[in-house]
Structures are given as C-alpha cells and as structure tokens.
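Of the protein chains in this complex, all but one are displayed in their positions.
The block that comes next holds subunit A.
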Amino acid sequence: MFKKMWALLVLIGAASVSAHLQDLSFDRQKVFRVIPQNDEQVEILNFLANIMEVDFWQPDSVTLVRPKMQVDFRVEAEKSFDVEDLLKESGMEYQVLIDNLQAAMDAQFDSKVRTASHSYENYNNWDTIAAWTADIAAQNPDLVSRSVIGETYEGRPMYLLKMGKSGQNKKTIFMDCGFHAREWISPAFCQWFVKEAVETYGKDTVMTTLLDKLDFYVLPVVNIDGYVYTWTNDRMWRKTRSKNAGTTCRGTDPNRNFNAGWCTLGASKSPCASTYCGSAPESEKETKALADFIRENLSTIKAYLTIHSYSQLLLFPYSYTYKLPSNYQELNSIASAASKQLASLYNTKYTYGPGAETIYPAAGGSDDWAYDQGVKYSFTFELRDTGRYGFLLPESQIKPTCEETLLAVKYIANYVLEHLY
C-alpha cells in the first residue's frame, strides 16, 4: 500500500512541475465520490490532498472528512487514472460521479442554444437527449451517473446512465433502447424509465427497493447516427450509418451484428438490405462498444433488456434457432406475468414467447448473444402499436406506452432481484 503511495508521489511530483495549476478548461477532469470507511482511508484522502490539487465539493475541505462520510472531489484529467488506481487498491468504495466535467458543463450551458427543450411526452432529437443525460445525472448525483462506453461510426459519444443508490457488490440490470433508428418510441421509453426512477425513488416502494438493491445500466440510444439520420434525412432508416465497401449502400442492422448464430438465418449478406448482418460480428463500433461493456461487466449483469418497436411482443431466446433455452419454462412464465402486468393498465395486448417462433427467426441478435454469455434473463420488447401507426406512433401515445411498459420492466427487475445468481 505505502510503496504504491510513494511511487505515486514521485510520479505526480514530476508531473506537477509542468502542470498548470490554474486550468481554465475542465476537459476530461473527473469528479469522484468516495466513502472512506475508517481512519486509514481518511488518511489516504489527506495524502492525496497533500500531493496534488484536489478540489473538494463535499465537504468543503479535506480537514472535515470523517469515516463513513460521503466525499466528492474533483481532480485534474492527467491525475484521474492514478487516483482511480489508488482508490481501487485501497479498497475504498468509490464511483466516478462525473466522467468529463467539461462535457457536463457544456451540456448545461448549451441549454440556451438548444432549439428544442426536453420533454418526456415528445420525441426528442439526439442533441436534446445528449444534454438531458448530462442534466439528469447532474441533478440526481445520488442516483444517476453518466459515462461513455464508446463512439459511434460518426464519432458521437455513446452515453450510458448508471442508476441506483451507491453500494458495494451490487448486481445490475442492463437495458438499451434505440437499436433501430426509426423506432422512436424506444429511446422515449429509456428516458421515461430514468425519469420514473429519479422521481419515484423514496416514494414508490418497488422502485426504491430496486434502486437500493440493484443498479440499472440504461443506454438511451445505441444507434445514435441512425437516430440522427431519421431526424435529418430519412424517417424510415433502420440501420447504422457506416460505409460498406464497394457500394453506396450504407449501414448494418445492429441487431443482426452480434455473435449469436451470426448471419445464418433471418439476416442478409447484402449491404443494401435492411437486415444486413455486417462484414463480421461486431463490425459496427456501436455493437462492439455494447458487447465490450457487457463482457467487462458480466460478473454483475444479471438481466438484459432491449427495447424495440413495433408489434407488441415480449420475446426471449432464441431467435437464431428454434431450439429452446435451458430455462425456457422460467422465461416463459416471467414473460407471461410481465405481459399481464403491462395489460393491466390500458388493456394493451402483448404476445410473448421465444423469438424464432413468435416473430421470426433472425440470427445475430443482442438478446441471444447476451443470453449465451450467461445472462439468464434476456428479453426483447417490441412496443406499441401493431401496425396502425407502426414506427410513426403519435406522441400522445408516448405516456401510456411508457407507463404500461414500465410495469412489465419493474416486474422483471423485481423477479431478477428475487432470483439472483
């Protein structure tokens, strides 16, 4: 322990000589939240404050730090990796509250320049959603933190929200939206879920328990480039926007791009097709980022939910084969109960079952892939409606759709909590 601290001192000492102490840019600066458990850990924080510039957000100064106290502090970009290493080594409970302070600030200051402000009952464009991710995390630091899991083909950051009361060794549920660009109700649901979580924590017993005992990873839009394209050029676009060799046809179907029976059925080898499986599994930056994240966090991820539209279906593995998963009975009863919950609100009828026979066989799906990675509870939602409006679901239906879907998601989350593995 102390050897590391001395090594750190030498390293930082060398860097400090050239460091600019009055940095006007907060680019890539991190804000950490730690809970020192004992005097030894408090001493580590004192040590850090002595050897580098640490800006304490709470409490105001290191001298006020006591064991069991929640401590928030800002460090320079170059120091953040060493700080993180030190915290990891010390065994101190910590989390990255703000991953890039400059970005969070830009997002807030840009709110005046934003042409449209965020609404949970309207469809929001990407810039609005991106700014919202920063805002919602900044406004609810106890429950929400934002990070970036990768970049899209066109260079946009893929924001991920981690929801939950901070705690040790928490199991997690991963949920993503916006795989397919034209399915606008999908990102709307992820935003609604986050809103419900922060607004009903402490008021709704189920939500409170879920956020206390579990963490939720919410990826509001996977296929950001595609989503932007549906706002600027083609409302009916589905795929990513990557270039394909030898053709002007763009994009890969992200939900045919995972390594689960990849490109064997229900997918096309033609880059011009809507279900193009890509040049290889995880050929797309977006799917690779998602898969990498899940792989890295596999030990804690106990359920995977992916939100699509339309058709009003609740699906589980497999889609790449008609073979049934080993816990088929269990998944089927969860789906049955979740569908009942959903219908209880507005009588919206969902059909449920394994993907291949319920909708159509299709290989390369993220739900099948996650399941085969060991995530026992893996579900795909196809939200409203059944074809009357299809992808163009009226905004007036956002609220009821999200409300009923939330019931199903809470049911599944609760089930997972009661059957942790």
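In the analysis below, a residue touches a chain if its C-beta (ideal position, glycine included) is under 8 Å from a C-beta of that chain, and two chains touch if they have at least 3 such contacts; residues count from 1.
Going forward, contacts and distances are computed from a predicted model.
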Omitted chain (choose from "Glyoxylate reductase/hydroxypyruvate reductase", "Latexin", "glutathione transferase" or "aldehyde dehydrogenase (NAD(+))") - UniProt protein name: "Latexin"
Of A:33, A:79, A:162 or A:238, which residue touches the hidden chain? A:238
Answer key for A:73, A:94 or A:123 versus the chain not shown reads A:123
Residue of A:273, A:345 or A:407 in touch with the missing chain, whole complex considered: A:273
Write down which of A:69, A:249 or A:298 is the residue touching the left-out chain. A:249
Applying the definition given at the start, please give the residues of subunit A touching the unseen chain. 122-123, 182, 230-231, 235-236, 238, 249, 253, 266, 268, 272-275, 311, 359-360, 387-397
